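One chain of protein is taken out of this complex; the other chains stay put.
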Amino acid sequence: MKQLTRGAWGEPGSSLACHTGSWRDLRPGHEHAAAPCHAACPAGEDPQYWLAAVQEGDHRRAWERLVAANPLPAITGRVCPHPCEQRCNRGHYDTAIGIHGIERFLGDAALAAGWDYPGIVGPPAGAPRVAVVGAGPAGISVAYHLLRHGLVPVVFEAAPEAGGLLRSAIPMTRLPRAVLDAELERVLACGIGLHTRQALGRDFSLDELRAEHAALFLAPGCARSRPWDVQGVIPAGTRDGLDLLKSWIDVGEVPAARRVVVHGGGNTAMDIARVMKRHGAEEVHLVTASGLPGPQTAPDDVLNIVPRELEEGLEEGIVIHPHATLSRVLLRGARIVGVELVALRKLERADGRRARVAFEGTERILQADLVIPCIGEQVDPAGLGALVQRSGFLRVDARGGVAGACDLYAGGDACGNIGTVAAAVGDGRRAANAIAARLAGAEPSERPRTEIGIERLNLNYFEPRPARRAAVLPVAERDDLCEIEGSLDAAAVADEAGRCFACGNCLACDNCWVLCPDAAVLKIADTASDGSRYVFDYDYCKGCGLCASECPSGFIAMRPEPE
Amino acid sequence: MDESPRQLIARQREAEPRYRGLESGHRACQGCGEALAARLVTEVAGGDVVVANATGCLEVFTTPWPQSAWRMPWMHSLFENAAAIASDIEAALRHQQRPTKVLAFGGDGGTFDIGFQALSGMLEREHDVLYVCYDNEAYMNTGIQRSSSTPHAAMTTTSPPGRERMGKRHLKKDLLSIIGAHHIPYAASASVAYPRDLQRKVRRALEISGPTFLLVHSPCPLGWGHGGERTIEVGRLAVQTGLFPLVEIERGAVTAVMPLRVPRPVSEYLALQGRFRHLFADEPRAREELEHLQALADHNIAVYGLLGGAPDALDADGADTVRRGGAVA
Partner (left out) sequence: MPQALEGSAAVARAVALCRPGVIAAYPITPQTHIVENISRLVADGELDTELVSVESEFSAASVVLGAAAAGSRAYTASSSQGILLMMEVLYNIAGLRVPLVMTCANRAVGAPISIWNDQQDSMAARDAGWVQLYCVDNQQAVDTTVQAFRIAEQTELPVMVCIDGFTLTHTMEMLALPTQAQVDRYLPPFRFARALDPASPRSLGMLVTPEWFSELRHAHHAALGRAAEVVERADRDWHKLTRRSAGGLIESFGDPDAPYAVLTIGSVGGTFAAALAECPPASPTRLLRLRCYRPFPLAALHEACRGVRELIVVERALSPGQGGIIGTEVRAAFAGMRGAPRVHNVALGLGGRDVPMETLGRLVAAARARRLPPFSIFDLQPERLPAEER
């Protein structure tokens, strides 16, 4: 029986007997939502997660977190258009985090230090073998992730070396070959069996592969350019951009021309345009049906060029004609003397689908002596037969499975995706997960996380800070070999990583702990199961929601109290 | 034997890397600014103190017998005598030659109004006491009646808007200047929205031998009519508009202010609170009072020189900046 004290004095802290948690109808919880950079990354990287390690100065741990999704950071840090940066919440505040520069820094650091890829153990004896067709980014990625799952990848590549498009179509000014070779070699050295000069349909067939492997992953890439003509006309001697780029990379030569029109709005178009300009063309025009990035252009209508490449191309004098197409080629005899452009837009039609519509009366003439088509590529059907769809691509489901064939998976450019290295890496990772799950008789477990928007952040707790960007070679000093964009140093990388809002993750800033009126947020010495250093004491939390509204990074969410 | 989840969290509570003067289990409303302020103050004051607490919400929600939320020696006597009680605790400790610090806690009613005389006496007699006024701008414990701290035009149950009136007719008493006029070594205003600034001021005050005073703006979700999750947002805007300037006064002279990088319009602050809802009616009187409050904020900005120059880590935008692993400032 409780007994009175003289004058009704109380023991210190005896209020702990009063469990005010019963007042609560909303319960705070740590919710590791997907940062926009993560949601946007086709490769499935979670940049805010590894940026945290960079900020702590632990580059190796950052790299290990990074390569859990993408084994090629030195490469993607250079060539990826980085949709993560375009979606970065910090872009709405001052300037997006320069994720690519940090990714590249980590990739280069790993090359220099020779850090081992984490999570790779030799496959057990008798582990299932999986055949991979194509050693481009998708093929390398699937092989790497299969290894992580304890499976045995066997890669068949038609070319003499691994790399695919990275080697054949990306200029050295964007991706030095030393970096490409070093990173590919390190990934392959993890235990990937590679058979080069082995072409599907020539040296082996799908059926042969299927007989010897538990599953197949097809990543043949798009080796064949899309058919191109202007109103039925194909000027004599026309060579497409991919073809020109390959021979420039192989032998360093391009056709001589004064005025060049490149038709297309992708990276190959921009790459060849810049090569032509550097090799003496007075004018290089890039004609694209897409629009320039900006508020006027719908996201699905923006030209597919890495933003910094676009910027550099403009610096170098490439003239871009957006929202236009070629309506006529002006010939004098067989010789091109110009092209006729017409304005067009992507518009919604009566049936609801969007299509490009040219506007009569907007025609104009550009003088030109060379037209380079760059409107895209498609799959070489050799050995694939009916798998190639009418669109020119393979059709796969969300996990890379080819319809109607349970052991057949595909990825990369051959599936007609957005055509980036990161997307190919992502295709490989997802397919490896699916293959491993199927072989283990399980469902692939990739829990989708909700993306966190800027409205969930509390920007009061951040200060504008200038972005750190690597130096870029001046236009006059650019040549065919030197990498145009430079590297960041460790200090700059730390500074830039420090600008990360850590969207959806814990900054360990103490706000929840400092601002809880009920002392119901406890700071603990160990790491909690959710990775943070705080736990909620639900015996006392009244559910006011102050912690959630004052969490800078949206890591705390209020959810209805369970019944 | 394995530790139960409740044992684990109790152990984590005990192992926390800070002193908890105000323990969990108190019965303050959800999102209570005063509870937060008292927690922040006692946290830096530490355990070697004695607290004299005036009657009011803080006293009631922390000490329904037999449960006390306080971990330091604490005493409540009456509404108007916290300063006097603190005076004599201090005198007694001085006589006993004990170095223990004395704090007095009161709300705005117990400080601006009924306890003002005792407070003035305490300051004049130079007792070594830190008096903390948790200013929530009305008599909240009795059900939201206006006090001399209630801001102009605010609605309370004794200053309701109606056909003839637009909330409180009079102005918020400039208590800090009056306190400063006692020529005490240190007086300052602070806000729960800027906890580090608040705690720095508590530390500063406790280092000083002699009477010190802290006025802590403590939003009251119930009395001000805002969600408990907005306590900090409301408090921050009070500072950033200039309506509640954060200043430090030594021997009667203003020696430091928290500058405003870009003053926010008062309407942003007022619109968050039910007590100012009538000011957003579509009528001339409402517009006039909005302008009046803006003018009062502008006046504070001018009088205290709140307009900062270049962005500053300690201005009203920079002072709450955090980064991975803690606060910046």
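Should a chain be cited, it is by its letter among A and B, assigned in written order, with residues numbered from 1 in that chain.
Following the convention adopted for this analysis, a residue touches a chain if its C-beta (ideal position, glycine included) is under 8 Å from a C-beta of that chain, and two chains touch if they have at least 3 such contacts.
From a predicted model like this one, the values you see are computed outputs, not experimental measurements.
J.: Among B:I9, B:A118 or B:L293, which one is in touch with the chain left out?
T.: B:A118
J.: Touch as defined at the start, partner being the missing chain; which of B:L36, B:V50, B:C133 or B:A187 qualifies?
T.: B:V50
J.: So one chain is hidden, and I want to know which residue out of B:V41, B:I89, B:M258 or B:L296 touches that hidden chain in the complete assembly.
T.: Among B:V41, B:I89, B:M258 or B:L296, only B:I89 touches the chain that is not shown.
J.: Where does chain B touch the missing chain, residue by residue?
T.: For chain B, the residues touching the absent chain are 47-50, 52-53, 59-60, 62-66, 68, 70-78, 80-81, 83-89, 91-96, 100, 117-118, 120-121, 124-125.
J.: For review purposes, identify every residue of chain A that touches the missing chain, sorted by number.
T.: Interface with the chain not displayed, on the chain A side: 4, 6-12.
The working rule: only the chains that are shown with their structure count from here on.
J.: Using the touch definition up top, name the residues of chain B that touch chain A in the complex.
T.: Going by the criterion above, the answer is residues 6, 9, 12-13, 15-18, 20, 22-28, 30-33, 35-36, 39-40, 62-63, 65-72, 192, 195, 221, 227-233, 236, 311, 313, 317-318, 320-328.
J.: Name, in rising order, each residue of chain A that touches chain B in their complex.
T.: Within the complex, chain A touches chain B at residues 2, 5, 8, 10-20, 23, 52, 55-56, 460-464, 498, 502, 507-511, 514-520, 522-525, 535, 537, 539-540, 542-546, 548-550, 552, 558.
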